[in-house]
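Shown here: the complex without one of its protein chains, the others still in place.
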Amino acid sequence: ACGGSTPGAGTASGTSGGTLKLAFLGGISTPDPDTAYDGPELNLVNSAYEGLLDYRAGQAEPELVGRLATQWKANDDNTEFTFTLREGVTFHDGTAFDAAAVKASFDRRLDVDSGPAYMVKGVKSVKTSGDHEVTITLDAPNAGFLDLLASPFGPKMVSPTALEEHPWTGEEDNWFATHDAGTGPYQYGAFDQGVSYALSAYDGYWGDEPGYTDVDFDVVSNMSTVQLQLEKGEVDGLIGYTDSSAFTTLKSKPNLATYAFPSMQTPTLFVNPQSKELGDDETRTSFVSGIDFAALAQQALGDTGTSTTQVFPENLLPEADNQQKITHDSGALAQLASGKLSGGTISCGYAESSSSAQALCDNVTAMLNSAGIKAESTGYASGTYFPALAKGADGPDITFFSGFPDTANADAWGTVFYTPDGGLDLFGAEVDGVSGLLREAAKTGDTDLYSQVAAKVSESAYWYSVANSKGTAVFQDDVSGVDKAWNPVITGVLQLQTLSPSGS
Amino acid sequence: MTTTTTPATPPALSVAGLTVRYTARGEGTTAVDDVGLDIAPGQCLALVGESGSGKSTIGLAVQGLLTDPQGRGGGRVETRGTVTVGGTRLDPSVETGWRGVRGHRVTTVFQDPMSSLDPTMTIGRLLGLVTGSAAETRRWLDQVEIREPATVARSYPHQLSGGMRQRVMIALALARRPALLVADEPTTALDVSVQAQILKLLTREREQLGCGVLFITHDLGVARAVCDEVAVMRSGRIVERGPTAQVLERPTADYTARLVASRLTLDTDRHRPVGLPEPTVVASMGEALDLEHAELERRWARKALRWDDFGTSRPRTVNAPVYALELARVSKSFATGGFGRRTRKAVLHDVDLRIAAGESVALVGESGSGKSTILRIAAGLEKADRGDVVVGHRSHDGNSGGEGVQVIFQDAGSSLTPWLSVRSLLLERLGNTATGKALDARQREEHVRLALERVALPASVLDVKPAELSGGQRQRVAIARAVVVPPALLLCDEPTSALDVSVACSVLNLLNLLRHDLGLPMLFVTHDLAAARVIADRVVVISQGRIVESVPSDDLGTAITSDYGRRLLDAVLN
Amino acid sequence: MPSSTDTEGRTGDPVDAVAAPSSSTVRRRRPKKPTAGTISLGALAVVVLLAVIGPWVSPYATNIPSGEPLLPPLSGGHWLGTDNLGFDVLTRVLAGTRTSLFAAVVVTVASALAGLLIGAVAGFAGGWADAVLMRITDLFLAFPATIVAMAIVAALGPSLRSSMIGIAIVWWPLYARIARGEIRRAAGSLHVEAARIGGTRGRRLMMRHTVPTVLPTVLVTASLDIGGVIMVLASLAFIGLGSPAPSPELGLMASAGLPYVLDSWWIPVMPAIAVAVLSLIFNYLGDALRSVLRAGGA
Partner (left out) sequence: MVRFTLSRLGSLVLVLFSLSVLIFVVSRFGGGDPVHAYVGANASPDAMAAARVRLGLDQPVLVQYWDYLTRLVQGDFGLSVSTKRPVSDELAARVPATLELMIATVVLAVLIGLALARAYALRGRAGAVIRFVLFSAASAPSFLIATAGMLIFFAQFGWLPVSGRTSYGASSGLSGMFVLDGLLTGNIPYAFDALKHLVLPAVAASLGPGVALARVLADGLSTSLSSGYARTARSLGETEPQLLRRHGLRNAAGPALSLLGVQIGMMLSSLVVVEEIFSWNGLGQYLVKAIGAADTNSVATISLLLGAVYVVVNTLVDLGLALLDPRVRLS
């Protein structure tokens, strides 16, 4: 009468039954490949769907690898890209994967027109030559196009048959919210929305057979529960979510293995240009230099991050071209406390959903209060965070945001965070010349230009990259392959097919 | 007392050395003090005495309802002595042995039939718990003369009249055929005319079942009507005991004598103060007549004190209105709820009532006939649907302030705002009158003191709150408030029916004094013809919202012709 | 067994003993064993004292780290240990107690007064005004309290003040209902009629003769409610709708500390216990008050 397994069987250890039981903390969004963006649902989407390209998993230096494409090349001005497609690949519904699927998939992403649609907005045409070759032409040069295809939320290949049978008519009755039609190693199983999600291995997968035949995700709403369940072996693993204290705790448990991988996620300080307290350049610069970011990163992030000296996320640019220009001045805060900032209150805002941002805000607040500067730290629910930041002088004075680039391309960071139209320039701060430099660099991918951007941004003191955040995962000892499954760009997503019961 | 030595049937009840002590909030009261009594089967013993003398406590003790030393409501009870019910000897302080006796050998009829029946149970179910079968229930309802037993069995207590509820109580108490029935003021809460029927019923059933009855009452008339013997209680002790006729006609104890003297009948001389001389009333007469108290007391005792002696020095107001109150063709109806259709229930039909200046009129009628409604209309608390209402000179819509009308309610306790001191209550009334407004603070204070003296209360009660006064004292405060400035008309809604006989007597004397001394016109609502006769010049009988007759008090016994009036007469003569 | 009201009407001292209220009618006070009421009153006094002077006497600040993070209780001069930021837990719990106490009292008093006023006006005026006011009250009662409070907090921005406003808005109707019912009952009672016949009208009649009847009920309800309001405030803070960190607020401290419960239980548990203790005291106090008023008012 009911699905699932009997208690205990196949859940406690990987070796026994081939089911991997993972926990999702908190809610997850619809696992539709064209709406899924940066959330945990990518673990589902990226198991069931594949794009043309991917980044090599388990290595910090981003390296493009073929997924459904075996070869690819770009023309000189980055407007035309040709791909040779993998043969013998079938979609889960039995349809064979061929060149026609590429255009159909791109078109669906445009139809849906959700967040990640921008990735294919610049595509002018998709031409097929034969079943297994496509040429994509862009409206304008884009040096980062291949990176877009390799992005964890880049365009995925969707079965044309399914697309025809279930055309996009809006979110209300989206077949793809509960079904999949990809080529990936896993298929969607039973979904109990907001409670549990199941994946099962796809027999006809072209690549290596996944280590577990089934993966179950249970949604748990609080960390302590997951922690207990992990300790008791009721859950095999947790991807992401662990803040530094939970991570430290779990690290000491004998039955568990904890992992911290490099990623491009970079918790960053944003200063409100309209802030009453920090509005003028001198105060702001002095304020930013007064914060001991190395200590802050250590206190707030512990093992889940390392302080950084770079502006853009590490591995995006050559280290030497990417250095922060502001150096720590241990006396600066005391001076501000008795001078410019006496009597004022610095408010630090963070999105409640981000534990690292909260830790940073709480710690910087404590730091400021210790130095004699009144400070408070306010959490905002997701729906009020961005509107609060948009309030100008009435918004918080500073915020921490733990962002990452969509792709391993400097543009995906620079434009998004440092230009008012980019999307995540949270306070809309603008530094003269940066937009122009970034536009130019996007066409060619010239590191020199990015280096100039890094210098300007850093000197403005509107932003400060605090740390290099680690992607975390906690698994039972007997789950292996975790250290080869992580993504160099973002945290919270693993290539599930790489995981296997140790001993097999 | 000992069952073994008496070969004949054992007494229904015998009590020996019964002592009950209550302790509540650290204060002890000996409610019953070494009392002994016995009742033979088929005999009725009346237990009379003032309120708080311990009558009900004896009633509880003989049922074994005081066996829980913790008591209810936080206090403690200590009980000593023995109780023998129908030959079974029991200890009233321990529960053992009472099972099977309480509710079987001894049962009770309580005073207030409304609160004594579970409001959530139908009569049928309630009786069924005792009788055990529907047929038996039916038989008992018949037995207590309930007309539609089937309907009544399906009804809830609140759907029955007080008399019917009390019949149900009697059925409940008798259905188990007890050896002893304790009747604790079974008719006090009932209409006088219903009272007679219930008493008749009780007497008949007692004779049929042959059970002993302990009849608790404070009404000597009732005791005389139903009981063979009477025991008079005071402060927890029995002060006198004997055959009813003997005790009532030739009381030996002082206390009994006072009780008997306080009793009003249709032969009571209505032109003189009633009852025995009473110091507080005498004191207040002294104020009015300027005579020595001792002299007054002597005159009163010698029956030489007449009401006509008072008020002679009162100046006659020249332009006094002819009528203190005029109701002309007054009709009133009330909206009654019920869901779906709202209906109006007509309560008064074309009532004409005039009270001349200085006249006192008593309004009598059965419960629900509209007496209080007339009074409330006269007081401006309700508005008549139709007809004219004139008080003094002006017709009033609402109360037009000034000296206006004053009311003394039956329940004096709740007519005084509990958190205000007597002083503020009186000052407030004074401040609302034209007379009071013209006075300064000291004069007002003086006025208030005078008013208290008039009702024979010491000035020390000024700073006391109503809850700290006794019922009689509260009634006097209410009177003082009403007359602190003599009103154009004084309305009294059964001001004595909740008081002990002797207290009631002194209140009647006080009111009469005010009436004669100040010339207050008065409308006096009552059930008690004897009291009506004493206080009023004229008795008006109302029945179902219509005034049916108006009789001068002096020849009340002969002139009354209406149905209800005759029944009332019977009740008094009883 | 006769209840006290049973015999009240006829209870009369013998007429000849009229002289002043005799000693037996005036209740005598004698020293008694401590009751739940006095104990809880004492406890409240101690808590208030601690909350008021505690943070002031404490060598630590509430918003400045004063030691290593995550120190267990009784270590390094921190009686209740330190939290994840190195704040002294005891100091913060005391300061939080003060905040909670203050906020709860203000909210309760405000909503009780508002409810009393509205209920009294409705009950006293009757008719049209009554119908309108009570409809509005019913409407507010029907509003899902959580949602309204949360929506208000969301609209005003999370802060202690907004959650106080939010709670007060959903709380007053309860008082209005109680007050209105009691006032209507009181308005029909004899002493009010008597006062009216005596010529007392309008506001004076309402304030002097009617409203005081409601006060005991409202007082008891309010004192019982303070505990409840403390809990609701804590719950709102718990789901992130209270003051910003690092202001010491019990609910916020409990929720912020929840991730540490497994290894550093004192961080969330101490403030939660403080909530429980406060609420317990008010429960007792309300209960005691109620039995006193009920016994006295009979």
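By written order: A, B and C. Residues from 1 in each chain.
One rule holds in what follows: a residue touches a chain if its C-beta (ideal position, glycine included) is under 8 Å from a C-beta of that chain, and two chains touch if they have at least 3 such contacts.
Since the structure is predicted, the reported quantities are computational estimates derived from the model, not experimental observations.
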List the shown chains that the missing chain touches in the full complex.
-> A, B, C
Would you mind spotting which of A:Lys124, A:Lys232 or A:Lys276 touches the chain that isn't drawn?
-> A:Lys232
Among listed residues B:Leu13, B:Leu90, B:Val130 or B:Val247, the absent chain is touched only by B:Val130
Sole residue of B:Met169, B:Val260, B:Val274 or B:Ala504 that reaches the chain not shown, by the stated touch rule | B:Met169
Which parts of chain C are in contact with the chain that was left out?
-> 1, 3, 6, 36, 135, 138-139, 141-148, 150-152, 154-157, 174, 227, 231-232, 234-235, 238-239, 251, 254-255, 258, 261-262, 265, 268-269, 272-273, 275-277, 279-280, 283-284, 287
Name every residue on chain B in touch with the hidden partner chain.
-> 63, 65, 70, 72-73, 99-100, 102-104, 107-108, 110, 112, 114-121, 129-130, 156, 158, 169, 172-173, 176, 182, 337-340
Residue-wise, where is chain A in contact with the chain that is not depicted?
-> 1-7, 27, 29-30, 32, 35, 37-38, 113-118, 171-174, 177, 190, 192-196, 218-222, 224-225, 228-229, 232, 352, 381-388, 403, 406, 416, 421-424
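Assume only the chains that are shown with their structure count from here on.
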Centre-most chain by CA centroid is C
Report the inter-chain centroid distance for chain A and chain C in whole angstrom, where each centroid is the mean of the CA atoms.
-> 48
Report the inter-chain centroid distance for chain B and chain C in whole angstrom, where each centroid is the mean of the CA atoms.
-> 44
Roughly how many whole angstrom separate the Cα centroids of chain A and chain B?
-> 88
In chain A, what residues contact two or more other chains?
-> none
Which residues of chain A touch chain C in the complex?
-> 222-224, 227-228, 243, 245-246, 249, 299, 347, 352, 355, 361-363, 365-366, 369-370, 376-381, 383-384, 388
Of all residues in chain C, which touch chain A in the complex?
-> 61, 63-65, 69-70, 84-87, 154, 157-158, 240, 244-247, 256, 258-263
Of all residues in chain B, which touch chain C in the complex?
-> 25-27, 50-52, 56, 60, 65-66, 71-74, 111-112, 218, 278-280, 379-381, 399, 401-402, 404-407, 409, 411, 413-420, 428-429, 432-433, 456-458, 460-461, 464, 468-473, 478, 481, 498-500, 502-503, 506
